[in-house]
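What you see is the complex with one protein chain gone and the rest in place.
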Amino acid sequence: MSALAVEVWRGGAQGAFQSFEVPRHPSQTVLDVVTYIQRSLDATLAYRFACRVGMCGSCAMSVNGVPRWTCRTHVDKVARESKLVIAPLRNLPVIRDLVTDMRGFFDKWARAKGSFAGTKTRREDFARVAPDSAGRRKVDAGIECIGCGVCYSACDVVAWNPDYLGPAALNRAWTLVKDERDVVKHERLRAVAGDAGCHACHTHMSCTERCPMGLSPTAAISGLKRAVLGSVLKGEL
Amino acid sequence: MNRHSSYWVFLVHRLSGIALALFLPVHFWALGDALQLDALLAWTEQPLVKFSEWGLVVLLAAHLGAGLRVLALEFLPWRDWQKGLAAAAAALTLAAGLAFALAL
Partner (left out) sequence: MSAKAQSLLWIAQRASAALLALCVIVHLVTIIYAVQGGLSAAEIFGRTRGNVAWFVFYSIFVLGVAVHAPIGLRSVFIEWLAWRGWSRDVALVAFAALLAWMGMRAVFAVFA
């Protein structure tokens, strides 16, 4: 239990895995491993991190083929026979090494109309929304998303269909569709319906399986499917 | 990439669907030629054909089981145990396969 054999992706879309030997310690995270490589073995390695305590999602990478927050992934949990393969998140363009271009991810968020639109101003009274109402509970179940991209990387439909908006964008759209203060519900449902939207979800549930915040985009997307159905039946779509 | 049960159920659902879509025109064509049914039935007595028939019943039951799981996930109120529906779909398939095997 003294050394790890670590393969790290180097390069952009074209590149190769580079091997490193990293000292193994008890209570070591994959982020510790990447940090050690960059500081002690190869200063040219590019990677992202920020809080390193499981709050910001910046350190998300592919570890042995699975998208994870590396600061929250203990080496003991994932290293089989003291080996690790670390790669950039799937389904996103690679800028360099372990750093991906998140613009497409957030563009889809915008295309899904993933931002709140209200009508009240600061001169009016607060909206009163009971936190334990059924509708608000549905919203609360999905609002803790921090946009880390793990679900988007885990999703096979995103890999197969480049137009697919993906679990994070659709999850956010759902929280807004169910938000009683929001006023663009119909436009949003139109934005998330169809081949590139909620109807392309086949309930693989990889997003739900991998979300580090414990959210279920599958549940949100199912909600969107039902909401679109209601909208079509009412002639609103 | 580690694969979990919901992904396998999806794969079974999709592959069985493709297989059934390929099989059905043949099935319809054979039945449409019903005048030759006895000759067809004699042909179906062969063991390889019997095994294929069993395979088709299993594919149909698998597709149904996995499809019921999709309908449950999309239309029923969400519960965390719904991941276990994959197992339910598998059980249904097994039951149908056994029943048909016993009947043959």
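Going in written order, the chains are labelled A and B, and every chain counts its residues from 1.
The rule is short, and it goes like this: a contact is a pair of C-beta atoms (placed from the backbone, for glycine too) under 8 Å apart; a residue touches a chain by one contact, two chains touch by 3 or more.
What you see is a predicted model, and the numbers here were worked out from it, not measured in a lab.
Chemist: Check the options A:A5, A:V184 or A:L229 and report the residue that touches the missing chain.
Modeler: Once the missing chain is taken into account, the touching residue is A:L229.
Chemist: For chain A, which residues reach the chain that was dropped from this view?
Modeler: Against the missing chain, chain A presents residues 157, 160-161, 190-191, 193-195, 197, 199-200, 202, 225, 228-229, 232, 237.
Chemist: Just the residue numbers, please: which parts of chain B touch the chain that's not shown?
Modeler: The list for chain B reads 14, 17-18, 20-21, 24-25, 27-35, 37-38, 41, 44, 57, 60-61, 64, 67-68, 70-71, 74-75, 96, 99-100, 103-104.
Throughout what follows, only the chains that are shown with their structure count from here on.
Chemist: With centres defined as the mean C-alpha position, give me the chain A-chain B separation in Å.
Modeler: About 34 Å separates the centre of chain A from that of chain B.
Chemist: Using the touch definition from the top, list the residues of chain A that touch chain B in their complex.
Modeler: Residues 64-66, 156, 202-206, 208-209, 216, 218-219, 222-223, 225-226.
Chemist: Flag every residue of chain B that touches chain A in the complex, lowest number first.
Modeler: Counting only chain B, the residues touching chain A are 1-2, 4, 6-7, 10, 14, 69-70, 73-75, 78, 83.
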